[in-house]
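Only one protein chain is missing from this complex, and each of the others stays in its spot.
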Amino acid sequence: MTEIYMPRLSDTMEEGVISSWAKNVGDKVASGDVLVEIETDKAVMEYEAYEDGYLVEQYVSAGDTVPIGAVIGFIGETPDAEAPDAEGAPAAPAQGSEQGAEQASEQAGEKPAETAPAAPAPAADGEGPARPRTSPLARRLAKEYGLDIDAIEGSGPKGRIVRADVEAARDRAASGAPAAAPAAAAAPAAAPAAQAGTEDPRGSEELKVSQMRKTIARRMVESKQQAPHFYLRRTIDAEPLKAFRAQINEQLADTGTKISFNDLIVKAAATTLKAHPEVNRSWEDGRLLQHHRVNVGVAVAIDEGLVVPVLHDTDTATLSDISARTRDLAGKARDGKLKPQDMSGGTFSVSNLGMFGIDSFSAVINTPESAILAVGAMKPTPVVHDGEVVARNTIALELSVDHRAVDGAVGAAFLKDLAEVLESPMRIIL
Amino acid sequence: MADTAKPKGGGTARNSGGRRRTRKDSAPKIADEQPKVLLDYYRQMLLVRRFEERTAQAYTQARIGGYCHLNLGEEATVVGLMTALKDEDYLFTNYRDHGYAIGKGMSPRHVMAELYGRSTGVSKGWGGSMHMYDTEVRMLGGYGIVGGQLPLATGAALAVSYRGGDEVVMCQMGDGTTNIGAWHESLNIAALWNLPIVFVVINNFTGMGTTVEMSSAEPELHKRGSAFRIEGVKVDGRNVLEVRDAAADLVERARAEQRPFLLEATSYRMKGHSVVDPAKYRTEEQVAEARDTANDPVAIFDKQLSDAGVLTDELREEITASVKEEVADAADFAENSPHPDVSTLFDYTYATPVANESRRMPADPVFAE
Partner (left out) sequence: MSVITYRQALRDTLRAEMLRDENVFVMGEEIGVFEGSYKITEGLLKEFGEKRVRDTPIAEEGFVGAAVGSAMLGLRPVVELMTINFSLIAIDQIVNHAAKIYGMFGGQTPVPMVIRTPGGGGQQLGATHSQNIELYYSFVPGLKVLAPSTPADAASMFRAAVRDDDPVLFLENLGLYNTKGEVPDGDESVAEIGRAKVTREGTDITLIGYSRMAMVAGQVAEQLAEQGISVEVVDLRSLRPLDRQTVVDSVRKTSCAVICEDDWLTYGIGAEIAASIQEGAFDYLDAPVRRVAMAEVPMPYAKPLETAALPSVESITTAVKETLDAVGRRVG
């Protein structure tokens, strides 16, 4: 005839203990009779019957704990009425179901079967709580906001957690309020500043998000969340590099090719990587991959964002080749004509913000690569040279390294060699 | 814009130079014909015969897939009809179309390649046995749906009439087709609108296994145009000269008078409905009749030409050898032609490129992230 559910008897109650049964199996029950005493997180409460009949089954014994909404007993029309098996007994949602349970307790006398419907809930044998009902959007947002979806109450049909619930929980968390404040859950429409269309005190406007923006956002979060970065810094004496570049460009004057500092650094990085294969690796899904090709990516800023075209086999490419390919790829990047193969297969990246006068910076690794070299501006710096303080051009290098694949000493040895190559630049091409 | 069917450039092996008779003439006599023309017909008939035999063989060797319907026993009809058409005339046929495709001017190589499903096939491997098509020679398709070609052919004749053109459309079909709605609708429209089209019914006395008497309340099929006041003529499909003369007469009258005609050609299907049909529904008598060399159009013509001294043993040997070589060459060509590249899968869904056309492969997600 009707199931008896573990009622919600306090605002913060999630489960209850059967303190004692006031009626035994077979007892006549009249509406208003105390059926069972239930211990909540706050007190022991009497729970009354809403129906006339006979208690024909107690599914949960005194002393046992079950979540809100679990079936604890059954009232039949006759003393020998058949109660459904506990396994097959309909059960209300266990988690995030306060509202449903509330309704159930309010309306139990009328049509409890509808307000406490069959949902994936704990079996009476006390297995773990079922997965809460959530909308896909709510699930995604909870993950994005770093909220535990199990701790959020659902206000939707059958206790479904919807966006409004997640946003309310986020706002409560931000304001320090208890995460599962039931008052807020009961009136989700009133959640502050969560609804679309509400006035934003920052005078904000939502911009269209380009696919590239989305990709950058996703990849950067992945990198920072998954790859434990450590950073190594070293400043190099750039005078030899400057002289070397001048000499090369003089020789190339007729060809129209002009080698940039960045070309030299890219080539030096490739040469050094070849000598340090332990840096030319990736940690991917629990596997350590050794790359036998050296493919250096060059970060290029474009209007819509940032792309990293890849110079494949950088170690075997000549400087003028690197120069030409870099110019070509950068042009394609700005024209939006890069093909997927132009951006895939990188094993190491170089990011150069020297043109903005940046001294040095810490770059985010372009995973699954293991390291990225951040190159600062070349600028005159007082340094001790041959025992005297003189002004010399220097460049600050900073290497960001994924500690899953490359350890500190390994990275340091690489950066040391790279610095030495750049300071004896003939080694770049030897 | 459809730039359909310019007359094909250059000559072909087939001869359209045979002299035409008027319908008043008596039955054609071998003696009145040029030997060169007769030998050319003979060669074409033998080519269809050997081509179809090779096709049956290739089918059993699993080089050819799908359905496969042969023109064996229909050679005189095929050659007689095709000889009656001018290059600029249009042809629509049913699915029993290999011989017609060759007769209208497609090369055996590319017809065989189509049967093999190769990219060098006349329909680039998209059509197969039932769907030979070549705008160049104005063969606008074999069609697999019985009766499907009738409204199309009628519409082609409408386009000719709309433009005041001089072309005639020939629409070939089997006997069973005269019972389908499209037959009645098309003949009615063709007659109402005075369209230059000749409907040709190949009556081999059986649908797949159903006889004409079982399916048509008027088994004299050439009379079935009378409901639309379309003149119908019946001809013995075993005799290439009779078919040619009857067809040429109707084609030229359709051209001159701008109205439709109906031709019924009786012929024998030497094999089952298709390669895989054992034709067990035929009585022994029917089989014997179909196989009787007295009903074999190639044998009949061979004897006529031999009796008249046109076909000598040497010539027969020479023609047989050259046909054999041509068919072998066609099979070799097909065998050595490339399969269509899977990358071309979406090339022919639409003639005008269109936004959001689906190009997903079976396991692809609808939205690739």
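Letters are used for the chains, namely A and B, taken in the order the chains are written, and counting of residues starts over at 1 for each.
One rule holds in what follows: contacts are C-beta pairs under 8 Å (C-beta built on N, C-alpha and C of every residue); 3 or more make two chains touch, one makes a residue touch a chain.
Just so it is clear, the model here is predicted, and its values are computed rather than measured.
Asker: Among A:Arg8, A:Lys23 or A:Arg160, choose the residue that contacts the chain missing from this document, as touch is defined above.
Answerer: A:Arg160
Asker: Any idea which of B:Met45, B:Ile102 or B:Ala182 touches the chain not displayed?
Answerer: Touches the omitted chain: B:Ala182.
Asker: Give the residue, chosen from A:Ser19, A:Ser135, A:Asn249 or A:Ser320, that touches the chain omitted from the document.
Answerer: Here the residue in touch with the unshown chain is A:Ser135.
Asker: I need the residue numbers on chain A that touch the omitted chain, in ascending order.
Answerer: Counting only chain A, the missing chain is touched by 135-140, 155-157, 160, 162-165, 188-189, 195-197.
Asker: With the missing chain put back, which residues of chain B would touch it? List them for me.
Answerer: These residues touch the chain not displayed: 1-5, 90, 92, 121-127, 131, 133-135, 140-141, 143, 145, 148, 150-160, 162, 181-182, 184-186, 188-189, 192-193, 347-352, 354-358, 365-367.
In this text, only the chains that are shown with their structure count from here on.
Asker: What whole-Å value do you get for the distance between chain A and chain B if each is reduced to the mean of its CA atoms?
Answerer: The separation of the two C-alpha centroids amounts to 67 Å.
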